[in-house]
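First the structure, which I've put down as structure tokens, then a few questions once you've had a look.
Excerpt of the complex: some chains, original placement.
Think of it as A and B in the order they're written, each chain with its own count starting at 1.
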Amino acid sequence: MSQIIEQRLEGLGIFLQEAPVAVGNYVPCVIDGNLLFISGQVPIENGTVRFKGHLGKDVDVETGQQAARLCCINLLTQAKAALGDLDRIERLVRLGGFVAATPDFTDHAKVINGASDLMVEVFGDQGLHCRAAIGCSSLPLGSAVEVEALFHIKS
Amino acid sequence: MSQIIEQRLEGLGIFLQEAPVAVGNYVPCVIDGNLLFISGQVPIENGTVRFKGHLGKDVDVETGQQAARLCCINLLTQAKAALGDLDRIERLVRLGGFVAATPDFTDHAKVINGASDLMVEVFGDQGLHCRAAIGCSSLPLGSAVEVEALFHIKS
């Protein structure tokens, strides 16, 4: 069977690398029945946080969207490591979007769209999801964005 | 069958209007088996955020409770749009309560009670729920409060 989802990612120029290691005493993924929970991912690339700072101060909305997109890529990398094949995903259920933001920042939704857009691009209607986007005083390792995910996987 | 839950809402003077549109590339509700996930709702009324600002600064606890209550009404509006009939709800499982708050604010629980109280008023024991209430540096569109929900629906 061809790997449809991963081919779509490659069509977007996204080649999944090795999954980032968890930065604490936890695991990146838990499968519970048909649910795949993925731990909050920060915008790490090649072992380094690529997007640091706060929206509303030293990170603009477009850069924040790139950070959210990288979090999303890391979520997919973790999903692939857990499932072997992303085609085992039936649908995305929920994203939790966390934005390191100043008190006067208001564009959290636009920032997290960097993750949501990629999910919809890759999974189509199966990528449409619920979500909560909020502003955080700070995030692990100084990250500008963090995103967690809940997928429904095929039986 | 009469619409018991919506009648109770109307008894409280709450008439559900059209569901607010999602402010990003996501959907308001996802049904996964018997679970209904609803995206974080902000205190929007007639297309405008009615309660802006931060608890501990320019929004007092009572106003914050009104904001949480409006978020709750928007959650129910979304649930009705997704289910057709609120009587299809078996119980509320969890609320996520997000309060735009200053560092020295401590009454997050009281604020989110504005949503919790309405849920219990409307659903009775079936409205008793788990919850996490936290303080956020800021919220989408400058909202003072955001609330997300997870319901269990009848088979």
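Everything that follows uses one rule, which is that contacts are C-beta pairs under 8 Å (C-beta built on N, C-alpha and C of every residue); 3 or more make two chains touch, one makes a residue touch a chain.
All of these numbers come straight from a predicted model, not from anything done at the bench.
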Query: If 2 of the identical protein chains are displayed, how many copies are present in the complete complex?
result: 3
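In this section, only the chains that are shown with their structure count from here on.
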- request: Report the inter-chain centroid distance for chain A and chain B in whole angstrom, where each centroid is the mean of the CA atoms.
  value: 25
Statement: Per the touch rule above, chain A residues touching chain B in the complex are 34-35, 56, 91, 93-95, 100-110, 112-113, 116-117, 120, 128-137, 152
- request: Give every residue of chain B touching chain A within the complex, in rising order.
  value: 23-30, 32-33, 37-40, 54, 96, 98, 100, 102-103, 136-142, 146, 148
